[in-house]
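As C-alpha cells, the structure follows; a few thoughts come after it.
A single protein chain has been omitted; all remaining protein chains appear in their positions.
Right, subunit A next:
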Amino acid sequence: MPSLVQSVDWTALTPVVVPAALAVAVLVADLFLPPARKALLGWVTAAGLLAAGLTLIPLRDGHRGTFCQTPGASCSYAADHFTLVIQVLVLGGALLTALLSLATGTTDGTGEPPSGEYWFLLLSSAAGGALLPASRDLITLIVALEVTTLPAFALVGLRRGDRLASEAALKFFLSSVTATAVSLLGISFVYAATGTVNLSEVATALAHTPGQLDHLAKVGAALTLVGFAFKLAAAPFHFWVPDTYVGAPLPVAAYLSVVGKAAGFSGLILVTVIAFRPYHDVWGPALGVLAALTMTVGNVGALRQRPDAERGAVRLLAWSSIGQAGYLLVPMAAAASARSPAHEIGATVAYALMYGVVNLGAFAVAALVTRGAPAGRLDDYRGLYAARPLSALALAFFLLCLAGLPPGVVGLFAKVVVFSSAVGAQHGWLAVIMAVNVVIALAYYLRWTALLFTRPGQGAPAIPAQSPAAAASAAPGAGAAASAAVAGTPFALGAAIALTAAAGLVLSGAPQIVLRYAQGALL
C-alpha cells in the first residue's frame, strides 16, 4: 500500500498553475479597480501568460511527471517534450489573443477594452489547454478538455446585444456538450472493458481484452474518438465552426482556431497513439478518411465564399481552418501504420506550430482592418497595400504561408513534412487528395492576396464607374482600408502583427526550429 499523501512536483505544474491562479486574481482584482484602469487587467493577463510560457524553460529536458501511482511510473501528468511544445502553442496563442482583445475589445471596433470576466475566462481556458497535453489518464484528459471549452462558450457569447453572438454561443455549446457526452460514454465503456483509465495501461489492457468485452471496448474507443473529432472540427463534425467564428468576437475566433484546435488534436493524439494503440488498424484508416473529408469540405467551403458577404473574411478563415485541420490529421493517419507512431505525430505538431503563428497573424490583420470597416467583408481588403503597406505585406505573407507557397517558406516546408509522412506510410491516396486540396486552397488564399494589392475602388461592385482619380479621393466607401488608415494602429495590435510576422520570417529562414519536432519521438 503506497503512501496516500502524494508528493506533487509543482515545478512541472507551473505552466498550468500560473494561468489558473492568475485567472482568480484577475477576477478578484476586477472588483476593486476603477473603470478607468480596467485596461491594466489585460496587460496583467498578457504578462502572466508570458510568465507561464517562461516557466517552460526549466522544464525543457522533458523528463518530469507528477501525480504518479507508483513513483516514476504511470503518472497522470507528464511534462515530456510533446506536452511542452503544445503548451508553448497554447500559451503563445492565448498571449496573442490577449493582445488582440486589448485592441479590439469584445465588440470589434469600438476599442473599448473588455471587462474583467473576459480575462478570467480567457485565462481559465488557457489553463485547461495547457493541462490537456500533459494529461496521461482519461479522466484528467476529459476534465482538461472541458476546462478549455466551457469558458470558451461564454467568450463566444460575450458580444452583448448581438443576436448572432448568442446564436453562435448556443450552437457551439450544444455541439460541444454533445461531443463531451459522447466522449464520456466512450470513456466509461473503455473503463468498463479495461478497468483502468491510465492511457498506457489502457493500451496494455486492450491488447488482452476478454472476448465478451471486445465489442464494448471497440465501441468505447470509437465514441471517444468522435468526441475529440468534434473539438478538432473534423468533418462531418465541423458544422458549428463557421457560424461560431463569425458570431464570436474576433480575438475569440482566433483563439478557437488555434488553441481550440490544439486541444482537439493533442487529445486525439494522446488517445490514439497511446491508449488505443492496439486498434491502430482501425483508427488509422478511419483518421485517413476523416482527414481527406475534412480538408476537402473545408477548402471547398472556403472557395465558395463571396467577397461581398458580411464578415466574409472571418468566415473564410473559419472554413480554411477546417481545411487546415484536415492536414493536421494526415500524419496521425500515417502514424497508425508506422513502426514508431510517436515519431510521425511530430509532423502534426510541427504543422500546428506553423499554422498557429501564421493563422493568429492573419486574424491580427483582420482585427486591424475590421476596426475601420466593421462589416468585415473581403472587399474591405481591396487596396489595403495603398493604405497600410506593412500590414498588407504581413497579411500576404501569412496567407501565402497558409497556402504553402514561397515566400511563405515555412508553410511550404510544413506541408512537405506532412506530405512526406503520408508518402512514407504508403498512404499515396491521401497524399494525392491532399495535393488537390492544396491547389483548391491556393485559389482562395491567392484571390484574397491579390485583393490586397488591387487599387482601392477599382472594379468594386459598390462604386459606379468613374475616373480612378475621383474614386480614390472622393468616394468614401472606395477604400474601407483607406478610412482605416485614419484610425491608426493600437499598440497591442501592432505588437501582435509584428510578433507573428517576425516569427514567420524567422521560421522561414530556419524552418528547423519547428521541423525538428518532426524528427525525433515526442511522446
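Criterion: contacts are C-beta pairs under 8 Å (C-beta built on N, C-alpha and C of every residue); 3 or more make two chains touch, one makes a residue touch a chain; residues count from 1.
One rule holds for everything that comes next: contacts and distances are computed from a predicted model.
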item: Name of the absent chain as recorded in UniProt (options "Quaternary amine transport ATP-binding protein", "ABC transporter permease", "Secreted protein" or "NADH-quinone oxidoreductase subunit M"); value: "NADH-quinone oxidoreductase subunit M"
item: Which of A:152, A:273 or A:417 contacts the chain that the document leaves out; value: A:417
item: Residue touching the undisplayed chain, where the options are A:73, A:436 or A:506; value: A:436
item: Touch with the omitted chain, as defined above, among A:405, A:497 or A:523; value: A:405
item: For subunit A, residues in touch with the removed chain; value: 350, 383, 385-386, 393, 400, 405-407, 409, 412-413, 416-417, 419-420, 423-424, 428, 431-432, 435-436, 438-439, 442-443, 446-447, 450, 453, 455-456, 467-469, 472, 511-512, 515-519
